[in-house]
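All protein chains but one are shown at their positions in the complex.
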Amino acid sequence: MTLVDVGLALVAGGALAGALVIALIPRHVRPLISGLVTAGVGVGGVLAGVGGLSGAAWTRVAPGLLPLGEARLSVDALSGVFLLLVGAVAIAAGIYGIGYTADAPHHENPAGSRTTQATVPLFVASMLFVPAAASVTTLLVVWELMALTSLVLVLTEHRLRPSVRDAGLWYGGMTHAGLVAIMTGLVVFAADAGGETFEALRAGAADLSPAMRSTVFVLVLIGFGAKAGLVPLHVWLPRAHPEAPSHVSALMSAAMVALGIYGLIRVGFDLLGGGPRWWGLLVLTIGAVSALFGVLQASVATDLKRLLAYSTTENVGLMAIGIGAAGVFAADGNRALAGVLMAAALLHALNHAAFKTVLFLGAGSVLRATGLRDLDALGGLVRRMPLTTALFGIGALGAAALPPGNGFVSEWVLLQGLIHSVSEGVAASPVVAVSIPVAVGVVALTAGLGVATFVKAFGVGFLAQPRSTAAATAIESPMPMRVGMGVAAASCAVLAVAPALVGGSLDRVLNVLPEVRDTAPLADSAVTLRLAGIQGSMSPLLITVGLVLSAVLVAVVVRRLAGSAPRRVVGVWANGGPERNSRQELTATSFAEPLTRVFDDVLRPEHDIDVTPYAESAYLIESVTFRQRVPDRLEAAMYPPLLATVESWGRWSRRLANGRVHRYLAYGFIGLLVALIVVAVTS
Amino acid sequence: MSAQETVFAVAAAGIQVAVVVMGAPYLTGLMRQVRARMEGRAGAGVGQPVRDLRKLFHKEATRPEGTSVVFVAAPLVMLASAVFLAAVIPFVTTVAAVGGVSDLFAVVAVLLLGTVALALAGLDTGTAFGGIGASREVTIVALVEPTILLAIFALSVRVGSSDLADIVAGTLASPAHVLSPASLLAAVAFAVVIIAEAGRLPVDNPSTHLELTMVHEAMVLEYSGRDLAMVELAASMRLALLLGLGVNLFAPWGVATTLAPLALLLGIVMLIVKVALVGVALAVLEVFMAKLRLFRVPELLAGSLLFALLAVAASYFLA
Amino acid sequence: MMTGTVMGMLVSRGVLPDGVLHDGGLAATVVLLVPVVVPALAAGLAAVLGWRRWVAWSAVAASAVVLVAGVVAASATVEGSVLAVGGWLRADALTAVMLLVIGGVSVIATWASVGYIDGELKTQTTTARGARRYAILVPLFISTMAGTVLAANLGVMWAGIEATTIVTAFLVGHHGGRRAVEATWKYVIICSVGIALAYLGTVLVYYASQHSGGAAGGEGTLDWSELVAHADRLDPGVMRIAVVLLVLGFGTKVGLVPLHSWLPDAHSEAPAPVSALMSGVLLSVAGYALLRYRVIAVSALDPAFVRTLLLVVGIGSVLFAASLMIAQRDYKRLLAYSSMEHMGLVAIGMAVGTPLAIAALLLHVLGHGLAKAVLFCASGQILELTGTTRMAGVRGLLVRRPLLAAVFALGIAALLGLPPFSLFGSELALARATADAGLAWVVGVTLVLLLVVFVAIARPVAGMLFGPHDDAEHGGAATSRAATSRAARPASSTVPLVLGLVVLVVIGVATPLDGLLVSAAAIVGTR
Partner (left out) sequence: MSAAVSTQLLDVISGAILLTAVLTLWRRDLAAIIRLLAIQGVLIAGLALLLGINEHNTELYLAALGVLILKAIVLPTILRRVLADSGEVRETAPLVNVTSSLLAAAGLTLLAYVLSGPLVALAPSAATRALPVGIAVVLLGFFMLVTRRRALSQVIGFLLLDNGITTTAFLATSGVPLVVELGVSLDVLLVVLVLQIVAARMRMAFGSTDLDGLSGLRD
């Protein structure tokens, strides 16, 4: 009876029993129970995760489950870290949900419906079993359960907006496309390896032909990439994340997306045990494109949750860069570096989960308080909802990869790994020499645009003056929501100042992967983050302390010099105008205008300006309205043509069933003749 | 590292802070004076910025209605980040009291932190100017960032570390490297970066209040009294820091590698001299330069990015 | 179907000591005769008394009896033993599985029929005569199918399948009117032709067996077990032609290309419960015939020949179904084409033919039967509610009828092969088996086609289920009339459907059937 047993038992039992109870209890108690159950399931996940990270291998076969297959579970360090991640997110989201799904005084909250409330814990549970699955059948079953439950949750508000239905369709379609790829890949893998348990796959992987190995890898890359939101399979994220209830968005964007990364690492680096260098390059390239494209879209987005969704694509892209580079260097035999990069990817997964949870929950609070997702209409929330603003700020700091935020730490490790790809006197291979600098450039550009993005999100969304009455009359969220965000923000802070806490665990995770086994890049990290094998050290804690100390010092000195007379509150200088009004403020659109202009060729925004003059004269303008849309160019380039092709195929096929019985019989007659002739000829 | 050494190291850091805080305004003054003279004006004298600061510190601070804590905190954060950097960057000596704080990525990021704080403050005022300034500043930062990181990459390649102390020490150990194509290209890129970050011509004109052009000034428009003083001090410190960083990265001669008092003294002198020289040079250049249109700036930065990329490539192939 | 558990109990409690069911024993006779006789009795009852509620319930009872018989047969044959009575009736594990399918689906369909016909009588959609004919034919239909799977002689099996065509002809035409007549004509003519071809095939098999010089000597035989015993001695030249004819012929009733075109018309015109029975059972009963012949074929011929033939019709059917689902506008036809698609999968499973593949396809047949029963009955209620089978005419169902819509949605989820429903398990196992047989490309192609199907079904169905419900959105005489005339069906009418879904989940998550499936697969599966 290990910790893992306890944890997973809690997860399964809690989710099933909880869902049953939630389905039966009356509406007004549902939020509390559902939230507690979800959080409880999350706790189970954390326990199991800790158990897994402690390193002891754990395997169970649940008897009598899954027809024509077996339910095989196994937890190692790699599973552990993702169990921990998902569980932690679930705890925050669960607590938050208690407040978020409660009915508002006047209208009832769709997220409080029986279905939604009962599905949330099931969704979390199915996510938690993904890293624990240890056979192809088991993995695919829980993977699909995860997809189904999340789909149900995305559709929660289908009555309110037609866009929800589309989001659901896109999500369903993309996730099923992903499943097709994964299923094909793993099934073929299992067939060639001669067994469907992960042990069998590990054992058999070596005997696969290179072509087969690569086929499997590419297929699972496509499949898991679709779930992770990597370009060009990202199209569902900016639709599904905004439409889903915010605590679900957090679960999907912070936890579920990370499971795509898990799948990639598990199959590509554990079961297949790594491969040729071009695998790494492929992942690296996709990651780079995703990171750039994601952050570009985010930097010009005005819908807060859409912005966060694109930022997810960006961060997953960064993880992919880490994984890909690790693959490249492992293939080149530079294990130490591969270890650092893989650790960077994993660390970034954790950090991203932490700050993205805060951000999505924060966006949810804003949405609940104002009913708005549009940054152009928000503003001035810092006075109405100070705590939410503060917590969102912590998340934004992390997402902008600025010290002392947590995102900075993992990006630093990533950069360290990349810049050490060449050493004095040793000429690097051309491929590396070309790809790595580009990768660094991408990471750098991503960092810069990331800063711009979150300055916009925080500055325009929460500071300055309200741009709409809804924003002006917002009210601070109830206690549970603040607690939920607080939990997530706290984890951000911990990861930011003491990343070394997870260092040992990450090293154990790397030991699961043959290519980076025993590299232990973070082994001798404590207060200072020291990367084993390469010369690189940085101490987030000391930097934070240093900044605080110098702030105190400055404050003291200034007080000495200038005293501390209270500042006189004065009206701002409104460009000579009579009174400042919020219409003079910059909106998110205008804030991003210079960037939009700079990247015009990539984004190709669509403007429409309509000028309505007064009736008297065409020269006296009454009002000018300016609208800007920045459509997803990659999507526009790929999907409409594809869908159109299928459509025309379908329309053409109608002729095959034109209702004429003679034609139907003719099918048979011709079929028969052909078959008989073939027989006659081949005999 | 023994306790005594630690004390010395801390002291050294203190000295650096003192030098930068004291010297920065004079540097600004010096540059203005040089420009004035070359433009045929008398100029206000090298000490003018210091006098301005003293005056501002004793003026009443105001705060626009409806601004939040962010507006008040921004100058503090900005100045604090500058002070912190003054302490950790190896200007005078490469020996640091604590490791892991002088990593170049971290340094740049902390610098960025100050910029972001000011940009948020600009937005917080809710005026058109504040917003425009913030928007432009952030755009520039977003484009400068990659250049910096790539330049760092190019520099760190030759010593296999991105820790400033290591880089400086490495350059001191083998000066020939400075003339390697990689570091020359990186130097050019870095120069552009410094100009952009410090808000100098042709990217931004520190002495304009013209709506169309101003970036930095637009953000600080609502500040007054001690807050304005802090912002201005921080601004000139950032300039000093960047110049200091630049010279020490490419011409670190004189920087002490020990804690010997004499060495430290030499380091201080050398630092002041080098920074002053570079500052004068920059000022001279600015005289002959016009401010770029904001939307031509990206081209400039793209150029510097290219240099940085070439630098990196060079460091790979010509290593 | 808690078959496994029930079986377990029966055997463990010693209720069914081995030997009670020994060949020709009374118990065996009963078990084998009951599924055929009891529904026939119910039919007779209806013939005498016409449509009465309790008569309708007797049909449900009869179906339940078939189900129980299936359970008992399963418990008796799970270890691989065989029940036989005379030379004509025979039951092994495979038969037991099919009995379970027939019984299970029939229970749902007949149960739903009670409310269905009542509703039709209420709204004068049908007459007393129509109701009586319905009440007679449905149990008769069930009985013929039971007879087919219990037949020991391939000739008799053939006759049984042909009989189902005749019995269902008037069920398809139940509603009268142009469309019904048209559907009936196409159904009868195409199926009869197909079945005729199958008969020619049967004749040729008999011919070959006459000259196989087996134990039967000059005497030909159509007894399945004898044929299997001497399959390797059957003349390949003749068998090749015979197999082609059998696959195309029985394939017609299974709904496989090229003679599949009757299927969408018949399914969309027949009364909902009948569609459920046809789609859920009839197709798979014909498939059962193919399974029986397959064993003979693979040992008489080069297995590659049989595999290729089945792969062509299988993939062809999936492709054809997918193509016609993309632009589909009618939800009953959509369901019909989805049956075709699933039968295509079954055919692919037969092509693979390994024990795992067979077990998977049997589970798939069971799952598909239940899911389709649920869906067709639900769609019948939707039709009653909205008065249109156009998907564009149905909007905001989740708001109008949450329970019904939920059942429909879950049924669709099951059909699309999502867990926890059993079709996911069977499709996955099928994919594994196919890959193990070295047919990776088949897995790829099929799964891509299934993706197309997924989108083709999900998109319109989402339109039906989600969104607000306002009549403006689906104006049109049909629906407005529907709004006025149609009386809401009681929630009780969804009980059988919910039951079906529960069973789907149970057999999808737990493994009560594995034992039975494996021994059934051992009978007709080949390496």
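Here are some notes:
Note that the chains are named A, B and C in the order they appear, and that numbering of residues resets to 1 at the start of each chain.
To be clear about the criterion, a contact is a pair of C-beta atoms (placed from the backbone, for glycine too) under 8 Å apart; a residue touches a chain by one contact, two chains touch by 3 or more.
Predicted model, so just to flag it, every value in this text is computed and none were measured.
Note on the chain not shown: across the whole complex it touches A, C. Residue in contact with the omitted chain (choice from C:V71, C:I142 or C:A183): C:A183.
Note that of C:S63, C:T77 or C:N153, the residue touching the chain absent from this view is C:N153.
The chain not shown here is touched by just one of C:P39, C:P139 or C:G220, and that residue is C:G220. Touching the omitted chain from subunit A are residues 653-654, 656-662, 665-666, 668-669, 672-673, 676-677, 679-680, 683. Touching the omitted chain from subunit C are residues 153, 155-156, 158-159, 162-163, 165-166, 169-170, 173, 176-179, 181-186, 188-189, 192-193, 196, 199-200, 202-204, 206-208, 210-211, 220, 222, 235, 237-238, 240-241, 264-265, 268-269, 324, 327-329, 333.
The rule is short, and it goes like this: only the chains that are shown with their structure count from here on.
Our note on geometry: subunit A versus subunit B, Cα centroid distance of 35 Å, whole angstroms.
Contact residues on subunit C toward subunit A in their complex (touch as defined above): 182, 185-186, 189-190, 193-194, 197, 237, 240-241, 244-245, 248, 252, 257-259, 261-262, 264-265, 309, 320, 323-328, 356, 359-360, 363, 396, 398-399, 413, 418-420, 422, 424-426, 428-429, 431-432, 434-436, 438, 440, 443-444, 447-448, 450-452, 454-456, 458-459, 462-463, 466-468, 507-511, 513-514, 517.
Taken together, the subunit A residues at the contact with subunit B in this complex read 299, 379-380, 382-383, 400-403, 408, 412, 415-416, 418-420, 422-428, 432-434, 437, 440-441, 443-445, 447-449, 451-452, 455-456, 458-460, 463-465, 527-530, 534-539, 542-543, 546-547, 549-551, 553-555, 558, 561-562, 565, 567-575, 580, 582, 584-586, 590-595, 597-598. Touching subunit A in their complex are the following residues of subunit B: 57-58, 60-66, 68-70, 72, 76-77, 79-81, 83-84, 87-88, 98-101, 103, 105-106, 109-110, 112-113, 116, 119-120, 123-129, 131-132, 134-136, 138-139, 141-150, 152-153, 156-163, 166, 221-222, 225-227, 229-230, 294-295, 298, 305, 309, 312-313, 315-317, 319.
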